[in-house]
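What you see is the complex with one protein chain gone and the rest in place.
This part shows chain A:
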Amino acid sequence: MSQLTTSGSGLGLGHSRHLPTWAPYGVLVLAAAFSAAVLALAGFNLAGFLVLTAITFMIVLVVASRAVEGPRKATDRFVTSLVVGSFLLALVPLISVAWTVISRGAARLDVEFFTFSMRGIVGEGGGAAHALAGTLIITAITTLISVPIGILTAVYLVEYGRGSLARAITFLVDVMTGIPSIVAGLFALALFVLILGPSARLGIMGSVALCVLMIPVVVRSTEEILRLVPHELREASYALGVPKWRTVVKVVLRTSVAGIATGVTLAIARVIGETAPLLVTVGFTAAINYNPFDGRMATLPTFSWFSYAAPSLPVEASIDRAWTAALVLVILVMAFNLLARVVSRAFSPKTR
């Protein structure tokens, strides 16, 4: 490298000067010190400090870089700091939510929370075993119904669908993606009320409502993934005398398992926290109910909502339970994500 700079000077390569690698960090410290000093005069506040630091940092770094390294490098540094800045900005709400949920939910993250329902509990103690069971059962049924329908629809759209039917389905899927969740809930309610009468409240109704929300997400993500499978792989399979349906199952789906698993996880995460459609279809109860075809069930989101909106005395105990339910929900989603990672790691194409 050094040889290149000395011997290459004739080519104009030797004149490039660089800021030292520690320059951005140095500038950052300077900018922080500067804004702290300015704000100390005007009255300190954290948000103002961060914004001022970021702006000062950018201006100083870009000006210094322009002077030393030239305009191309300066633009590079400007865009780099913009990108990193946006990333940090996007992290703020995430970290804030995670922190709030963990710090407030940790209080009741105990064995009792997972082993007790709220049946006959007045005051402190009690748990959300009934809500956890309800969420798991309803989400499992939703997934069992939505994933096959969603994947088969996507396979139809990508591999077989031509003409107006395919266009109509695509359109309907688009429309379904935009349905507000309460509408899905009311749809399921109306459907079952027609069949079972006005007081029907069942776990399965909640699953049907969530299916309306989940199917379009599965279709969309699977479709995207299937379209990524190179056409050459399908042709390679056809050229070996493999019929189309086997090609779809054993080459196209097999190649995209990893992506589909990720899409399904995202779809589960999308529905597992739904509250409104469950409130109108599944209702709420304080006791454990394992039967989705018989009576009301509690779920984590509705549990959390009820504990917060209609707390029993003492209020703090109720509110603690609400936060812990939220925390358990977050942990569940994380666990699904990890599971999907493991699945995609195991099935994704490898080169080594």
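Just so we're on the same page, a contact is a pair of C-beta atoms (placed from the backbone, for glycine too) under 8 Å apart; a residue touches a chain by one contact, two chains touch by 3 or more; residues count from 1.
Throughout what follows, contacts and distances are computed from a predicted model.
A.B. asks: From the list "Formate dehydrogenase major subunit", "Lactate utilization protein", "Sarcosine oxidase subunit delta" or "Phosphate transport system ATP-binding protein", give the UniProt name belonging to the chain omitted from this structure.
C.D. replies: "Phosphate transport system ATP-binding protein"
A.B. asks: Using the definition of touch stated at the top, determine which of A:76, A:174, A:235 or A:294 touches the missing chain.
C.D. replies: Only one of A:76, A:174, A:235 or A:294 touches the chain omitted from view, namely A:235.
A.B. asks: Quick one: say which of A:81, A:117, A:139 or A:255 touches the chain that got left out.
C.D. replies: A:255
A.B. asks: Against the chain that's been left off, what residues of chain A make contact? List them.
C.D. replies: With respect to the unshown chain, the touching residues of chain A are 162, 230, 232-243, 246-247, 250-251, 254-255, 347, 349-352.
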